[in-house]
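To start, the structure under review is shown below, and the notes come after it.
Other chains of the complex are left out, but the ones given are in their true place.
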Amino acid sequence: MNNLEQRLQTLEDRQTLQDTLTAYLVAIDAMSSIDDILKCLTEDAEYDMSAINYPCFKGSAAVREFFSSVFNNMSHQAHYATNFHIDHITANTASCRSHVIGKAITKDADEICIYLQYLLEFKRGDDGWKICSIYSKPLLPL
Amino acid sequence: MNNLEQRLQTLEDRQTLQDTLTAYLVAIDAMSSIDDILKCLTEDAEYDMSAINYPCFKGSAAVREFFSSVFNNMSHQAHYATNFHIDHITANTASCRSHVIGKAITKDADEICIYLQYLLEFKRGDDGWKICSIYSKPLLPL
């Protein structure tokens, strides 16, 4: 790979990492397909939402169960991600973070509004970059 | 066009699509020049804001009339776009979406706050990529 191609690859990787997070958020807010969520994640993806009083879990089956419950309990969701930042990247791994504003309305009409930073780990496999870990850190008190 | 140039073009197109949406939002929030808004749109651009209780209209003259009214009635506007996502792109057309938080204050001091997703169609003509259709989909109840 020559120098120009390496520089191009760096830009492409960065775009793909951010696009993967965006596709994930678009899918969770569409609330229509858990498969669209799973496409953005590795099979063994880990969630740690303990700091925002949600569960920790790991793996596609657990992700599916969690979002089934979310889609059952929520009437609307809207997650706005900004400040996408790469902390560290290698050929096949990346540590990133993104600020997120998470709004939701439950089916009981309760309003949720949380101000977060996601700490994200990505892995590149045969089918490209996927999220392998999401830690939700509150930026403001819940 | 060789492979490297094609990859570069893909990144440039993506950047230009997002920049066009940004320029549009910067212009509507500046509330100083309808021409700056029209520069981002095709002559026959369509708006469908029926899902958020605003009108549907089409074409530059109707866009000009709509924003004249907006600029007359609003004292402040702030639209925050995140989660820019390309659903489909060809050489000269693109279907994209973006989450948007829309805040406004009317001249009567009423506050508006809407949580949307724009569904956007773009066309590339002689003067580059422009928005040809905006559908405003509410993510949270109005």
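Every chain is named by a letter (A and B) in the order it is written, and numbering of its residues begins at 1.
Quick note on the criterion: a contact is a pair of C-beta atoms (placed from the backbone, for glycine too) under 8 Å apart; a residue touches a chain by one contact, two chains touch by 3 or more.
Keep in mind that what you see is a predicted model, and the values were worked out from it rather than measured.
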item	value
Subunit number of the complete homomer, 2 shown here	3
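Rule of thumb we're sticking to: only the chains that are shown with their structure count from here on.
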item	value
Geometric centre distance via CA averages, chain B-chain A, whole Å	25
Chain B-touching residues of chain A, taken from the complex the two chains share	4-5, 8, 11-12, 15, 19, 22-23, 25-26, 29, 75-82, 101, 103, 105
Interface residues, chain B side, partner chain A - complex	4, 7-8, 11, 14, 80, 82-86, 97, 99, 101, 115, 117, 139-141
